[in-house]
Each structure stands twice: as structure tokens, then as C-alpha cells.
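Apart from one protein chain that is not included, each protein chain of the complex appears where it belongs.
After this line comes subunit A, so read on.
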Amino acid sequence: LHAMNTVVAQLQRRFQDYLVSLYQQGFLDNQFTELRKLQDEGTPDFVAEVVSLFFDDCSKLINSMSRSLERPENVDFKQVDSGVHQLKGSSSSVGARRVKNVCISFKECCDVQNREGCLRCLQQVDYEYKMLKTKLQDLFNLEQQIVQAGGAIPQVNIN
């Protein structure tokens, strides 16, 4: 039993360190903390569900914006702007800091109808959301290991 407790403690420590590193590296901001507050014993999958919806959103919006930007002679900047607005909103809601920051630059390129700039931002936002998706999947895996070992998910305070 003592050995199991040590395993749980180790897993909890790994989880905590990993989560803190995601904040420190700028992947996540305070809003992700707010998101975690909304999860409890009754809703243990809430965070995973919401971020999953967010990543689906990213994929869908990036695809449609890509189509709008495709032909240089016929770019629908209004559609792109709408997509960026939605992406900025949802990334902000879940605490996806890097994705949100790219959206800010993206909007600026859109405002001045800079197609090249938009394409660069589109590529960057695609990279960032996929990177975050991988990171969070690792985080959720660590979480699951803790639960399977019979431990509790630590409340991590980010200062």
C-alpha cells in the first residue's frame, strides 16, 4: 500500500510539473485555470470535452479560411475575418494563449487585406493548435494515470 502511495505521489508530481510548464511556456493562460475550476467529481471530463470542442472548431475554421484565402485574385476577407473572430473568441475562452495571440496578428493582416500575412498566420495558428492539442493530450494522460492509481488530481495554483 505504501508503494502505491508513492506511485500516486510521483504521478501527481509529474502532472503538476507538466501543467506548470505549460503555463510557463505560454501555451496556457489564467483562463485555463478558470476552466479547471469548473470541473469537479460530478463533471470529471469537462475540461477534456471543452478543449476537444475547441480543437474541432480550430480544424473547421482553419479549413474554411484556407479556402477563402486560396485564390489571390478572389479572397473573401470578410469570411476570413469572421473565422479569426470566432477562433480568437474560443481560444480566449479556453485559455489557449498562443493560439489567441496568433489570432491578434491574424486580424491585423485581415484588416489591411494582406493575403500573404494571412496565409502565414493561418499556418501558424494551425501549428499552434496542433501543438497544444498534443500537450493537453499528454496532460490528460497523466491525469488518467493518477485516477487509475487511485489518486486525486492536484489543484494546481499558478501565480
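We take it that a contact is a pair of C-beta atoms (placed from the backbone, for glycine too) under 8 Å apart; a residue touches a chain by one contact, two chains touch by 3 or more; residues count from 1.
What we mean here is this: contacts and distances are computed from a predicted model.
Q: Which of "Response regulatory domain-containing protein", "Small ribosomal subunit protein bS16m", "F-box protein At5g06550" or "Sister chromatid cohesion protein DCC1" is the UniProt protein name of the chain not shown?
A: This omitted chain is identified in its UniProt record as "Response regulatory domain-containing protein".
Q: Just one of A:53, A:131 or A:152 touches the chain that is missing; which is it?
A: The missing chain is touched by A:53.
Q: Quickly run down the residues of subunit A that touch the omitted chain.
A: The list for subunit A reads 31, 34-35, 37-38, 40, 43, 46, 49-50, 53-54, 57, 85-86, 88-90, 92-94.
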